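A single protein chain has been removed from this complex, and every other one stays in its place.
Right after this comes chain A.
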Amino acid sequence: MGKYVIKRIIGIIPLLVVVSFIVFLFIHLIPGDPARLIAGKEATVKEIQAIRHELHLDEPIFQQYLIYMDGLLHGDFGESIKSHIPVMHLIGERMLPSIELSLLSMGWALVFGILIGVLSAVFKNRWPDYGGMVTAVSGISLPNFWLGLVMIQLFSVQLGWLPTGGADSWKGYIMPSIALGAGIMAMIARFTRSSLVQTLKEDFIRTGRSRGLSSMTIVFGHALKSSLIPVVTVAGLQFGFLLGGSVVVETVFSFPGMGRLLIDSIQLRDYPVVQAELLLFSFEFILVNLVVDLLYGFLNPKISYET
C-alpha cells in the first residue's frame, strides 16, 4: 500500500500543473484590468501602462504563465497586487483557522450524522427514525446563513454566551462550525441510514444473530463498517468543499477564513492570490480524495491497491 500512496502523490504533480494552467487562463478571462483598479479612477494611461509593465500584464498570456510558474518552482507565490504582502503570508494566516473550522464542522457532523443514521436504521419506521429524518431534512433545508444569524441572535445577543464573530478564541469556532456542519450532518445521517438498512438485510447479519451476538455488536461490530463506503464518499467531498471556505458563513460570523480572502481577491483581480488559493484548494481536494480512496480499502478488503 505504501507504494500505492507514493504513486498517487507523485501523480498529484502533473495534475496540479494542469490545474494551474486552467486556473491561470480562467482568471485572465474575468473582465476587468487589475492595473486600472490599482491606479484608481484619476490615473493617466501612461501610469496604467507602467503598472501593467511592472506586473508583466503587457506580455503575452503564455509568457505570463511561464513567469508565474518560474516563481512557483522557486517557492515564490508572488505578492498581492493590492497590498504587496507576500501571498504565502496572506494565505498562511487564513489557512489555519479555515482548516480548524473545517475539521470541527466535519467532526461533529460525522459523529452526530452517523449516530442519527444508525438510530434511524435500527428503529426503521418507528419514532426514532421519524425524529432522525426530520432532523436530517431540517439540516439540509435550513440555509446555513440563516442558522448562523438565528444563533447569533440567540446565543450572542440575547444570552451573551458566545462572541458574535472572529476566531480569537475557541468560542468563536462553535457557531460557525454548527452552521457549516448542519447540512453535512443531515446528508451523512441519510446516507448512513439507507446504507445500513440495506446491510441489515444481508445474510451475515442473520448469521451473527444465530451466533447469539447482541444487537449492539451486530450493528456496530458487523453492519456499520460495511455501510460506511457511501458515507465516506459524501463526507470526503463535503470536507473538500469545507476546506475551500464558505463565503456566506465566514461573512455572517466575520470569520477570517479562506472563502472571504478568495472573494476579496477576485473582486480586486488580485491574480497571484486567487491563483495560489485555487491551487491550494485543488491540492487539498486531491489529498482528501486520496485519503477517501485509502479508507475504501480499509472498509472493504476486496478493494486492493496492489499493481
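Going forward, a residue touches a chain if its C-beta (ideal position, glycine included) is under 8 Å from a C-beta of that chain, and two chains touch if they have at least 3 such contacts; residues count from 1.
Going forward, contacts and distances are computed from a predicted model.
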I notice the complex is incomplete. Of the names "Transcriptional regulator", "Xanthine dehydrogenase family protein subunit M", "Peptide/nickel transport system ATP-binding protein" or "Putative glycosyltransferase EpsH", which is the UniProt protein name for the chain that's not shown?
"Peptide/nickel transport system ATP-binding protein"
Can you work out which residue in A:205, A:248 or A:266 touches the chain that's missing from view?
A:205
What residues on chain A make contact with the chain left out of this view?
200-214, 217, 221-222, 225-226, 299-302
